[in-house]
Every structure is written in C-alpha cells, then in structure tokens.
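Below are the structure tokens for one structure; questions will follow.
Every protein chain but one is kept in place in this view of the complex.
Going in written order, the chains are labelled A, B and C, and every chain counts its residues from 1.
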Amino acid sequence: MDKKDKLRRLKNIEGHIRGIQRMVESDEYCIDLIRQIQAVQGALSKVSAKILNEHLHSCLITAVRGEDPDERERVLREIAEVYEMASKV
Amino acid sequence: MDKKDKLRRLKNIEGHIRGIQRMVESDEYCIDLIRQIQAVQGALSKVSAKILNEHLHSCLITAVRGEDPDERERVLREIAEVYEMASKV
Amino acid sequence: MDKKDKLRRLKNIEGHIRGIQRMVESDEYCIDLIRQIQAVQGALSKVSAKILNEHLHSCLITAVRGEDPDERERVLREIAEVYEMASKV
Partner (left out) sequence: MDKKDKLRRLKNIEGHIRGIQRMVESDEYCIDLIRQIQAVQGALSKVSAKILNEHLHSCLITAVRGEDPDERERVLREIAEVYEMASKV
C-alpha cells in the first residue's frame, strides 16, 4: 500500500465520520449510528493491518538484519505491543 | 450523553483522523500511525457504547413495554446483533 | 439456545483448549497455535452473543416491565457494560 492509497482510505474514513455526525444531527436511529461506527472501526483495522504489513517488509527487515541489538529488540517489542493492543480495541 | 456531547466526540475523532493523514503525508513512523489508529478505534468504541446505553434507556424500554411483539423482537434482535458485531471489530 | 446447547459448545471449546495444549507439548508452529487460539476466541464470542440474546428475551423483559426502577437500571447498565467490554476483548 503506497502513501496515496493510505491517504485515500483515511480520507474516506474521515468522510464516513462526517456522515455519522450528520446522522446524529438529524436524530437518526441509534442502532444505525452504531452500525456505521462499527463499519468505520472495520475500515480502520484494515488500514492498520496494511500499515503493519508495510512495516514488516521495511523497518523490521532492516532492524533484524542490522548490527544494533537494542534497535532490533525495540522493533520486535513494538510489533508485539501493537498486536496485543489490537486484540483489545 | 446528549446530542452535543456525541457531536463533540465525533468532531474530535474527525480531527484525530486528519492528524493521522498529516502523519502519513510527512512519512511518520509506521508504529506511531498504528497506535494513533488504535486510539481512534478506542474512542469510537466509547461513543458506540454511549449510544447503545442511550438506546437501551429509550427505544428499548418503549419497545419492551409496547403492544407490538414484532417491534419488540426487532429491537432485541438488533441489540444482540450489534453486540455480536462488537466482539468482531 | 437451551442449556444443553450452551454446555455442548463449552465442552467443544474445552476440547479445543486441550488440543492447543497438546500442540504446545509437541512444539507445533507458533502461528498455528495463534490461529487455534483465535478460533477459540471466535467460538467464545458466539456463545457469549447467544447468552446475551437469551438474557434480552428473559431477564431484561422482566426488569423493564417490572415495578422496580433500580432493578431496571441495573439490568440496563449491565448490558451497556458487557457491550463496552466486548469491543475490548
């Protein structure tokens, strides 16, 4: 996923959030609001997974092949952390 | 949570998404992007839980006390559905 | 979902967990372990959604139609709480 694709997806998500604001303003049905919010959360999970994939194929490879054990450890720990966090949000 | 509070939260989330776009544009570190996305997902879960709470205290009560069994069934089924969905997004 | 069905599902999940223990004992591939754990989590979400659905059709209806406002408030609050929790586990 290149930069353009990421920005396009985030623009869409921003538009989706504004759509939900309009739904709130016109007092639309609560359950429809919740469903739209859940759709946005799904779209965010997708962007996030794509960014992680990119990270694995660039920074991670560099760090693992590099000479600095602290840097490598930091990069591995960060991936473990966002994975743990992902199961919670 | 009244309408104003919901709109304020959604406005903040929209601003947060725009902040993430700027981070993408200036090539910020992937893991920082992911963490910001996870923060937005958490904020959305919170809004969603608040809307559900409101729904339980209004529409649900009306439907359960009302005379129409189909309407009641629909409202209960919707809550079960968004709950099931919540564990997946 | 009656009691028997719930017990059957939970028995299956218990067997699944024991299967994962055997996989750990025979040093199976980490990613396969993780996938099995994710499958168990999905099965648990399903049982949980079914129990909530049952709860909505029994206790909730009784509480909302009952005379005790504190009891009603408690039942509604609990549902909001498990919903919020569901988006996090």
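Side notes on the structure shown:
Note that contacts are C-beta pairs under 8 Å (C-beta built on N, C-alpha and C of every residue); 3 or more make two chains touch, one makes a residue touch a chain.
Computed from a predicted model, the values in this text were never measured in an experiment.
Residue positions on chain A in contact with the hidden chain: 45-46, 48-49, 52-53, 56-57, 60-61, 64-65, 72, 76-77, 79-80, 82-84, 86-89, in rising order.
Think of the hidden chain as still there; on chain C it touches residues 3, 6-7, 10-11, 13-14, 17-18, 20-21, 24-25, 27, 29-31, 33-35, 37-38, 40-42, 44-45, 47-48, 51-52, 54-55, 58-59, 78-79, 82, 85-86, 89.
Heads up, the rule we're going with is that only the chains that are shown with their structure count from here on.
Averaged C-alpha coordinates give centres for chain A and chain C that are 26 Å from one another. Inter-chain spacing, taken between the CA centroids of chain B and chain C, is 21 Å. Once the centre of each chain is set as its mean CA position, chain A and chain B turn out to be 16 Å apart. The residues of chain A that reach two or more other chains are 89, listed in rising order.
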